[in-house]
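Below: the structure, in structure tokens.
Yeah, one chain of the complex is gone here, protein chain that is, but the others are all in their spots.
So that you can tell them apart, the chains are marked A, B and C in the order they are listed, and the count of residues begins at 1 in each.
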Amino acid sequence: MPVGLVFVSHSARIAEGVVELAAQMAPTVPLVAAGGTDDGGIGTSYDRVLAAIGEADRGGGVLLIGDLGSAILTAETAVDLLDEEPAGGVRVLDVPIVEGGVAAAVAAESGADLDAVARAAGGDAPEP
Amino acid sequence: MPVGLVFVSHSARIAEGVVELAAQMAPTVPLVAAGGTDDGGIGTSYDRVLAAIGEADRGGGVLLIGDLGSAILTAETAVDLLDEEPAGGVRVLDVPIVEGGVAAAVAAESGADLDAVARAAGGDAPEP
Amino acid sequence: MEALGTDWAIDWVRRSAAVIAEHKAELSGLDRAIGDGDHGENLDRGFRAVAAKLDDATPETPGAVLKLVATTLISTVGGASGPLLGTAYLKGAQAAGDAERLDAAAVVALLAAARDGVVLRGKAEPGDKTMIDAWDPAVRAAQGALDAGGDASAVLSAAAEAAESGAEATDPLVARKGRASYLGERAVGHRDPGAQSSAYQLRAAATAAEG
Partner (left out) sequence: MEALGTDWAIDWVRRSAAVIAEHKAELSGLDRAIGDGDHGENLDRGFRAVAAKLDDATPETPGAVLKLVATTLISTVGGASGPLLGTAYLKGAQAAGDAERLDAAAVVALLAAARDGVVLRGKAEPGDKTMIDAWDPAVRAAQGALDAGGDASAVLSAAAEAAESGAEATDPLVARKGRASYLGERAVGHRDPGAQSSAYQLRAAATAAEG
């Protein structure tokens, strides 16, 4: 049950690019892109993020990494409004999406838990 | 003569995505994607980087931002081997490609010079 | 004057949709100067979707109206203002609860909850050159009007006026949150688009409560 990762970007291409890049070093980790608006424009989509959380959830928890401010805001809103939280937990991280995303993916590939994956990505320790 | 930016990524999609994202806030800055290998795979292409430097050079200097290690190595190699350095100078920066790239683009849009753009992107001050 | 009911809430929302549509280009222009130029389009997309939902749904309390606004803005805006205003309307809806009518005190509680929602989501403080610079003075003016014995309508018109002044007062500020924070000193002299659109929405609430 690896941690699943969701990449929330304003650009669908960025989110998909991070997935393809991270997949090279983390072939068994659920890596899900949630980029762009519903109509394919630049911006973030709550519904895409929500769907991506479901897709990334394999029981080990889900980590969301966003790029600019509003991606984080959308991700946090989606997490706050989840009907049901993933069994393994869920966190939103404000770290560089490409560099932090690859580091998180490598950690998840090794079987690290949600907090360890977040630390590998460069995120602070979670609130106790 | 704004500073031109080259985004060197292992993924063509990431490089193009950063261009589209940064262009929103920096419509007049030359923003050039140099992502992926020559045959469209994941990796970096010296020739794409070289061409991108030429394309981004409008006289105000060129800043290259890479994602993971080998993108930086390829960018630095291309810069070292340039036949002719851009008149406004050229630098390679190891900062988060999306977040640093957008910050750099905004600074370039305002007419900042190469060092100021590099600082805005989160890069160290240049060697004196 | 009597307390405000579902009609008021619906009228508020429809007036917001109208004023945002009317000022779409202006809001995107403000955002072009210190952001990515999409704030008018973002909010217009969101409020159009809200108006379309209102054509079909029949929310029965002010809280239900605001909840519909919240979820629709969150799903459709596509920019920072979506989760921010969405959270504002959601917290406002929670403050309104199941009440069928809102008196002046309930309106103040609604506005305060909405402002707190924006803060919860975006962590901005007054003076950061964000929509908080409209919402926070609005809440304080509304409280003042309530303390002075004003009715719901008076409370809302005090809020609207303070929001308008608050939006204007963002002009000289440097932004510390949102995209405009990338610009440093260069944001000075430009109004924050989210503060301006928040002022429009609060004026719509006040106008809907008049007469």
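Keep this in mind: contacts are C-beta pairs under 8 Å (C-beta built on N, C-alpha and C of every residue); 3 or more make two chains touch, one makes a residue touch a chain.
Just so we're clear, the structure is a prediction, and the values are computed from it rather than from any experiment.
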{"item": "Displayed chains contacting the withheld chain", "value": "A, B"}
{"item": "Identified contact with the non-displayed chain, of A:I14, A:I65 or A:A103", "value": "A:A103"}
{"item": "Residue ranges of subunit B at the interface with the undisplayed chain", "value": "37-38, 41-47, 68-70, 73-74, 76-77, 81"}
{"item": "On subunit A, residues whose C-beta touches the chain left out of the figure", "value": "24-25, 102-103, 106-107, 110, 120"}
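The rule is simple: only the chains that are shown with their structure count from here on.
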{"item": "Topology of the chain contact graph, where touching chains are joined (line, ring, star, complete, other)", "value": "complete"}
{"item": "Pair exhibiting more inter-chain C-beta contacts, A-C or B-C", "value": "A-C"}
{"item": "Subunit A and subunit B: spacing of chain centres that average the CA atoms, whole Å", "value": "26"}
{"item": "Distance from subunit C to subunit A - Cα centre to Cα centre, in angstrom", "value": "30"}
{"item": "Contacts with two or more other chains, residues of subunit A listed in rising order", "value": "42, 68"}
{"item": "Overlap residues in subunit C, where contacts from two or more other chains coincide", "value": "36, 38, 179"}
